[in-house]
Each structure stands twice: as C-alpha cells, then as structure tokens.
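Below is the structure I would like to discuss, written out as structure tokens.
With one protein chain held back, the other chains of the complex are shown just where they sit.
What follows is chain A.
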Amino acid sequence: MKSTQLFNYYKKLIHKNIKNDYLSANLEKPVVEEYKLFALDTITSQHLQKDNYIVSTMVVQMALNTHDQIFKTFPKSDNQIMKKQQLTVLAGDFYSGIYYHLLAKAKDISFVRILAKGINELTQQKAYVYYRDFEHSETFLAEYEKIETALLNKVAAYFKMEQGIDYLDKWIMYKKLKLEWSKFQNSETTFFHQLLLQNVIRDNSMISLEDVLLTMLNQTKKSIKNYHGELPPQFDVLKQDFQQEMRKNNFLHINSVLEEGLSK
C-alpha cells in the first residue's frame, strides 16, 4: 500500500470511529498526524490486529491534542467561543472513551494498560514543559520530544522494538519540526509556535522563532544522520523515508541555486 493510500485508509477508519454529528457540526475535524500513522504502521507491520492498534493509539493522541486547544481562561463575553471550548473539552473526553471502547471490544486489556501508561507519562511531561521557562532551545527540544513520542515509545516497546526507539524518537521529532516549519512559512501560528515564543524565546519575535525552528530542525536532522545504532528491520522504511527527504531537499536546493543563477 502506498503511503497516500495508507493515510487515507486509516484516516477514514479513525474518523468513522470518532464520528459524532454534533461535534462535527461545531468543531473542526481533528487532525490526524500522518507521520505518526506512518510510524505506527511500521511498528505494528507484522501484527494481524494492526488496524486496532493503530486506530486506538491515534485516537488517544487526538484526544490529548484536542485538549491542548483549551485556553487557560475562557473569554466569557463570547458565547460562541465559549461553546466551542466546552465542546473541545468533551471531544477530547469522547475520543478517550472511544479508544478504550475499541480495545475493550477487542478484549485487548494489556494494550489498554500500555496506552494508559503512555497518557500518564505524556500528561506529566506536558505539565512540566508547558509551565517552565527554558534557557536553551536544545533543552526544550529534548523535553518536548518526550511529549511527542511518549505514546509511540510505549507501543514500540510493547512490540519489542526498544532497539530502534532512539531513532524513532528523532524521526518523529524531525517530522513534527518540518510540519511546524512549513506552517510557520505559511504564516500559520500553532500551539507549538506559541509554546516556543512563551517558554523559550520570550520576546515574541518572529525572527527569533524562525531561527529557533531552523536550529532545532537542523539539530534533529544531524542526530538522525549521525545515528549508527542497530535498527529493527522494520525501521528500514523510516530510514528510506528520511534519506528520500534529504535527497529531495538537496534537489530543491540545487534547483533554487540554478534559478538564482539564471535570474542573474
């Protein structure tokens, strides 16, 4: 299955499971993080029940991401925003119930435990990172990576892939940063950008944000390139994906140099 087909297949399955008419009518469709889908597909590739593992893990991730959209205080003056916020709380709770229901139906209680432990770690890490000032972006990056990878790490360990976890973490973080970088270039402001501005940069400067994002992206890229440890054979697809991206970047870079040359 090609990755686009794969994403569409799982996105459809996930949205079918979390469907609720009232939430759909009032909230934006929750985002399915494709790179995590890809990673989960890699981790679970040899298991018959992989659909259930992938969907339940992604639904938990979406539940927790949804709760990140809650403002620290509600704007009481605007009833519509208030209603949206209230429904956002409930949407996250609803998705949490769905993940549990999916696994309970499949009688997979041990995987419920794995994800519950993942939520636990992730939530504690969020409380730590969201409410702390960071002197250096490197420290922030290292701590944020734990939030981004907590659930998938648990799943990888469950499927005995501890050996590749370090690589997996960097790969996930690279994908996340790439996404955040492209959103920044499209002038979109995300929760991650705000977190960086508040907890790391602290002067609300977009130039600094650009610098920090690029630095973190290059740092992560370097960590992946310098990774020399053994990897489970399943992780070859992650390596190939990364190499392909590097080739694509080089190609784009050469093209832009050529174009610049032409314009001169």
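The rule is simple: a contact is a pair of C-beta atoms (placed from the backbone, for glycine too) under 8 Å apart; a residue touches a chain by one contact, two chains touch by 3 or more; residues count from 1.
The working rule: contacts and distances are computed from a predicted model.
Not shown: a single chain whose UniProt protein name, out of "Glycerol-3-phosphate ABC transporter permease", "Ring-1,2-phenylacetyl-CoA epoxidase subunit PaaC", "Heptaprenyl diphosphate synthase component 2" or "Manganese transport system membrane protein MntC", is "Heptaprenyl diphosphate synthase component 2".
Across the entire complex, the residue among A:93, A:188 or A:211 in touch with the chain not shown is A:93.
The residue from A:16, A:105 or A:228 that touches the chain not shown here is A:105.
In the full complex, chain A touches the omitted chain through residues 20, 22-23, 63-64, 67, 70-74, 76-77, 79, 82-83, 86-87, 89-90, 92-94, 96-98, 100-101, 103-105, 107, 109-110, 112-113, 116-117, 119-120, 123-124, 126-128, 130-131.
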